[in-house]
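Excluded from the complex is one protein chain; the other protein chains are retained at their positions.
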Amino acid sequence: MPLLSLREAIAGHVRDGQSIALEGFTHLIPFAAGHEIIRQGRRALHLIRMTPDLIHDQMIGMGCATQLTFSWGGNPGVGSLYRLRDAIERGWPQPLAIAEHTHAEMAVAYQAGASGLPCGLMRCYADTDLDRARGGRLARIACPFTGAALRAVPAITPDVTILHAQQVDREGNVLLRGIIGAAREAALAARCLLVTVEERVDRLAAPANAVVLPHWLISAVSVVPGGAHPSYAAGCYERDNRFYVEWDDIARQRERFQLWMQEHVLASADHAELLRRLRITA
Amino acid sequence: MPLLSLREAIAGHVRDGQSIALEGFTHLIPFAAGHEIIRQGRRALHLIRMTPDLIHDQMIGMGCATQLTFSWGGNPGVGSLYRLRDAIERGWPQPLAIAEHTHAEMAVAYQAGASGLPCGLMRCYADTDLDRARGGRLARIACPFTGAALRAVPAITPDVTILHAQQVDREGNVLLRGIIGAAREAALAARCLLVTVEERVDRLAAPANAVVLPHWLISAVSVVPGGAHPSYAAGCYERDNRFYVEWDDIARQRERFQLWMQEHVLASADHAELLRRLRITA
Amino acid sequence: MTTAYNADEMMTVTAARQLRNGAVCFVGIGLPSAACNLARRTHAPDLVLIYESGTVGTRPQVLPLSIGDGELAATATCVVSLPEVFAHYLQRGRVDVGFLSAAQIDGYGNLNSTVIGDYARPTVRLPGSGGAPDIAACAREVLIIMKQSPRSFVARLDFMTSCGYLGGTGERRRAGFPGAGPRAVITDFGILRPDAVTEELQLVAIYPGATVDAARAATGWPLRVAPTLETLPAPDPADLAVLRELQAATQAAHARALRIDLPRPAQT
Partner (left out) sequence: MTTAYNADEMMTVTAARQLRNGAVCFVGIGLPSAACNLARRTHAPDLVLIYESGTVGTRPQVLPLSIGDGELAATATCVVSLPEVFAHYLQRGRVDVGFLSAAQIDGYGNLNSTVIGDYARPTVRLPGSGGAPDIAACAREVLIIMKQSPRSFVARLDFMTSCGYLGGTGERRRAGFPGAGPRAVITDFGILRPDAVTEELQLVAIYPGATVDAARAATGWPLRVAPTLETLPAPDPADLAVLRELQAATQAAHARALRIDLPRPAQT
């Protein structure tokens, strides 16, 4: 597990055209890594996330993505992601192909990927319009023992999964604490795993049964304090709920969005500078 | 979640002929509960456990069981379970029908049960003699997306699952700490969940992401200090490895086994008395 | 004594009253979350709240803005992974009440939270399904809270994201769904419930001051009214006070400017 700067980690591991899961369920969203992907100008990415939020709005609006696999794409508690909508509704800045699931389906898909299975199973009762819209992407099968109707969901196996976490120790083991969403499954499902962390410590503050990713599963770790802002890292800092509300105004118009990205994300050499510009840190 | 004596919990919830999973992977094995089942003379039980060990040797040798679903039945690090062998090899004290799996299969079966699915999936490459011996209990199916060969494993849904854990709080929430095996899945898969615990506390010593079973999943909790002995409860007491070695001699002959059970388990009114007889507690 | 109150408050108080103490409730953000937490602070202190972030048995002091605010984890009985909360809790049948909202509902309680217009080229792209179809399928019963308007209460959904009673008259039951479907729809006019036979939603209770005609005008299908239409009481002032206190604390918490004190970088 090499310890790299985030710039090196993204430059070395994320390539145009890949499928990239930046996971985090409201908590521990790898914002800094997404910004670095934008700075490095990656293109034609297939973005994967259960709950794409502001960082995905930004990557999509900046033209990094041509595909999105997701189950809920909004600004949590606020409303729309206007850049995501603009891409789907009007193809701006480019068309975005979507593969849409329910949360439970996507959880099953990640778990299948993490388990080395080509698909996972759910109960199935009736088709919704989502089932009809996506055509053959899901399949009905019958339980060979009971005959019960089941839905097979194809596994998700991202080329790269990127997570944010609280700590890395000297060996490179990573600790996640708090709401974990499908982070563990997304990590194990990936071919390449990148992690940004709040801090490097000698020994993880990891009690029995903590969520720890062993160093030998991880391709690179980058120490990026505040790397989840405006999302949060439990025990380190809170969610910047105010920023989520403000984003509603920033992202509504193309021009204001582009200007904001220019003046904040692109104008900052790295995440530390961005946090200073946003007056989040001193 | 009523707090009952172990005698009341077993009397009220475990009936002849039921399928009963006493889980625990070396750690947190509910020995006290198994002994109480023996004292109450339950019959025709279908016992379920990945790694049936001494407590299952005792229940089988005392005539409680007519079926066993398992994946490894031995005295860990020591050798055979002689009462289990006697039942399978010579039908003593009565024949024992077995349903045998690999560990991975049984983990999938519990997970399917915990997930409300009739079956779960594994990769499948070639049939072993185990596949041939159990005939139609497992089924091959093809992945509807890739065509890959998969094995469907029917869910395990015990009538009753019994676990041992470290703590219960005043609300009835239960904390398990350390090696958890398939305890969580066995708990969620069951129709009725009984738990014995080391102690009752005001507030669980449960950090973020600890393994906690909410009170509303649990039919009864009994406070039984030392209830996992000769297995162990991490943070409370160690595994009595010496007892596991001694069991090899105790269980080898039918008469010595019966005498030992009579003089220890049956002669003790409860687990506290048994531990005193074994000189484990003062 | 009367107290002035707005439609959101009336809906929230009414919805909270639908929840029995001790029920296990899978909650969405917004009005459902407000109603559940009001219930927990009033008549149903032992209500078990599960948010889809995997926070089980949570007792937030302020209402979460997102489904995964730190407050939800810090006050939870346990925090489990997404695969666990959907498989082990919801699909396994451990959830008594699923509490949903949506952009559109039809006369049989089917919901749309995906698109307005055509799916491939939508007029308005909505956030999408999230866990709603899973909750609608598996929770023992479903409560829905939505404001009534001809745009949201429609004769035909633009897109059926989550199943209610499908076409009604037992179609849901025949499809084998484990959950019974929508038990009540709480609106800003009153409460709609499914007819015992046809499963079509009908107005069964109305708020003081609301009229059947206005409710009908706000509904995109010919709204039926139950033979005996109950008039709901005005919100209890005590309930209102608790709700307002909760929302004031919430607004203060969400408006707070964030400052991060970064840890000193470790020597590498």
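When the chains are written out, they are named A, B and C in that same order, and each has its own residue count from 1.
Just so we're on the same page, contacts are C-beta pairs under 8 Å (C-beta built on N, C-alpha and C of every residue); 3 or more make two chains touch, one makes a residue touch a chain.
Keep in mind it's a predicted model, so treat the numbers as computed, not measured.
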Point to revise | Contact set of the excluded chain (shown chains only) | key: A, B
Point to revise | Per the touch definition above, residue among B:I38, B:A182, B:V195 or B:A251 touching the missing chain | key: B:A182
Study note, to complete from the structure: Touching the hidden chain, out of B:S71, B:T161, B:T196 or B:S219, is B:S71
**Study point:** Touching the absent chain when the full complex is considered, from A:L84, A:A165 or A:L188
**Key:** A:L188
Review point. Which parts of subunit A are in contact with the chain that was left out?
Key: 114-117, 171, 173, 184-185, 188, 206, 208-217
**Study point:** For subunit B, residues in touch with the removed chain
**Key:** 3, 25-27, 50-51, 70-74, 76-78, 80-81, 84-85, 88-89, 100-105, 107-108, 110-111, 122-123, 125-126, 128-130, 133, 149, 178-182, 184-185, 198-201, 223, 225-226, 229-230, 232, 234, 236-245, 275, 280-281
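Everything that follows uses one rule, which is that only the chains that are shown with their structure count from here on.
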Check your understanding: Taking each chain's centre as the mean position of its Cα atoms, how many Å separate subunit A from subunit B?
Key -> 39
Revision key, fill the gap. dist(centroid_CA(subunit A), centroid_CA(subunit C)) in Å evaluates to 26
Study note, to complete from the structure: Within subunit A, the set of residues that touch 2 or more other chains is 122-123, 178, 180, 234
Revision key, fill the gap. By the touch definition above, subunit C meets two or more other chains at residues 73, 79, 87, 91, 138, 178
